[in-house]
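Have a look at the structure that comes next, please.
Here the complex is missing a single protein chain, while all its other protein chains stay put.
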Amino acid sequence: MARRTPVAHTITATVAAWIVGFVIFFPILWMVITSFKTELEAFNTPPSFLFFHWTTENYATVQERSNYLHHALNSIIIAGGSTLVAMVIAIPAAWSMAFVPSRRTRDILLWILSTKMMPAVGVLVPIYLIFRDLALLDTRIGLLGILCLSNLPIVVWMLFTYFKEIPKDILEASRMDGATIGRELVYVLTPMAVPGIASTILLNVILAWNEAFWTLNLSTSEAAPLTVFIASYSSPEGLFWAKLSAASTLAIAPILVLGWFTQRQLVRGLTFGAVK
Amino acid sequence: MGSISLQDVRKTFGSHVVIPGANLQIEDGSFVVFVGPSGCGKTTLLRMIAGLEDVSSGRILIDGANVVDVPPAKRGLSMVFQSYALYPHMSVRGNIAFGLKMAGLPRPEIDRKVDAAAAILNLTSYLDRKPRELSGGQRQRVAIGRAIVREPKAFLFDEPLSNLDAALRVQMRQEVTRLQRQLKTTAIYVTHDQVEAMTMADRIVVLNAGSIEQYGTPLELYERPANLFVAGFIGSPRMNMIERETEQHQGAATIGIRPEHMTVSRDGAGWSGIVRAAEHLGSDTFLYVDTPDIGSITVRCVGELGLGEGDSVRLRPDPARVHRFDKSGTAMR
Partner (left out) sequence: MATQQGRTLGRLMLSPTIILLFIWMIVPLAMTIYFSTLNYNLLNPGMENFAGLDNYYYFLTDPSFLAAFRNTLVLVGSVLAITVVFGILIALLLDQPILGRNVVRLMVIGPFFIMPTVSALVWKNLLMHPVSGLFAWIATSIGLQPIDWFAEAPMLAIILIVSWQWLPFATLILLTALQSLDAEQREAAEMDGARSLSTFLYITLPHLARPITVVILIETIFLLSVFADIFVTTGGGPGLQTTNIAFLIYSQALMHYDVGTASAGGLVAVVIANILAFFLVRIVGRNLEA
């Protein structure tokens, strides 16, 4: 803008925005602060904000007493694994729809979208029974598969929108330059698609890490990721707030960081490109 | 060797006929321009020669061999795209070298050729930059470099200058022509700008709604247009078309006379009219004259005549330069 906005305007807006941001973010902040308190301190009224005895004992306890690492590993395997498998299936699909579209491509895309709309709870019963009968309950493989299928529509869509943005004439130029389809894919398409692929991976990892329906219903301990682990704090014994906070901080920290880098991709992915 | 021949080439999209049937013979080493209004099929024709569009029926011969089923990668042609289509993730060197890399040439030879092409195009100091760091003109030269380095049988240009500003366009026009003459490679150049066509081409193909209206040298098209369409397309300002009967008609349905082929005077013989508007460029004057007998006439005069809006004038066409067209629009010779 070529005009200077009045300073008063900027200051009011800034103050208001920071207040709003702080209020919204506060619960997270409060949780992190609580994780550094002792249990007694955490439960104390009036609550202390900054001036208390900061301790990292909860972080130590979380691993000792409740095997946090085991569940974190599960989260990593399930989130990472389901993303990887989804990408392997989805990249060719998105490629074909973006570059070799047919008359039915549009309908197929919309159908894929509609499969995401199916409420998980609608198929809870059969999936549970299938898992039980195939001994997939509380297995990482089982959860990996379900999450992969569950997020596949979003992955395909996101990749499709990114592939569509690659200018067609650059690919044609590579063909004129003598590249076969394979070499076109390797030397031209993939390098140009890397940012889109990376964004899709990031977003899918986040969605899979935070998934809290199938993980809660299809796993108990062996394969339980962090979502389930934290849920176990809903019926605890004794004082547990500080431990809950520590466990939670550890559980959300990586995703919070990842999420901050994927804001734009989030918009694209979750609105199926309807808003860009 | 780069002679290209189109035989009954036809293109349909479903039931829509884009190109009814094109026949064309392009000699090796010539610079041929496809020109015509938007949507006339010139780019489609170019892309069919390139192999980027399928041919519905007909043959395309390159040096005598039919390439209709040959993929673009194997036709031995180079294309310069309107948007340049540079590979954004590769440097200028990488962009120019890509085709040679695909052909499997050894590294030292690739480097040698790339350096040679860069030297011709004044790109040597930019070889390590990425496309996003270059100006429009530089990008365009990289696109040309990518095309020439492979020593193809023919160059295909798809409106390469339309994204440049006017001054740069004039400069690049001359560079492209010079380059083609130097390399002696066949070139097919698509443009909607008839000035580009007239100044660059050895021969011009005028297209209209998928049909070739005329194929000839620029001067042939200017002096002996085959029909109304070509007559009206070539030449700026547009040729005056007069349908109302005059003594010049002599049996024709329409006559045409170019604005620069009429003399203007304040009185005397000729068609009488009033100047509706006048444009004074100093070097030329354009007069837009309304005549009661034959309609609106555009006249171009050299220099300044001191005539302006509202003046009454007499127009006299040069009888040797009158074009006659019959009812179907074909020129009567």
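A few points about this structure:
The letters A and B name the chains in turn, as written, and every chain counts its residues from 1.
As a working rule, a contact is a pair of C-beta atoms (placed from the backbone, for glycine too) under 8 Å apart; a residue touches a chain by one contact, two chains touch by 3 or more.
Note that the structure is a prediction, hence the values are computed from the model and not measured.
Taking the complete complex into account, A:L109 is the one of A:V62, A:I78, A:L109 or A:M158 that touches the chain left out.
Only one residue from A:A60, A:L129 or A:V186 touches the chain missing from this view: A:L129.
Of the options A:F36, A:Y59, A:Y162 or A:W241, the residue whose C-beta touches the omitted chain is A:W241. The set of chain A residues touching the chain not shown comprises 1, 5, 9-10, 13-14, 16-18, 20-22, 24-25, 27-28, 30-31, 34, 42-47, 89-90, 92-93, 95-97, 99-100, 102, 106, 108-110, 112-115, 117-130, 149, 152-153, 156, 171, 181, 206, 209-210, 212-213, 216-217, 226-228, 230-231, 233-234, 241, 244-245, 248, 251-252, 255-256, 258-260, 263-264, 266-267, 270-276.
Definition applied: only the chains that are shown with their structure count from here on.
Per-chain CA centroids place chain A at a distance of 54 Å from chain B. Those residues of chain B that touch chain A in the shared complex are 50-52, 71-74, 77-79, 81-83, 85-89, 98-99, 102-103, 146, 150.
Chain A contributes residues 167, 169-170, 172-180, 183, 187-188, 191-192 to its touches with chain B in the complex.
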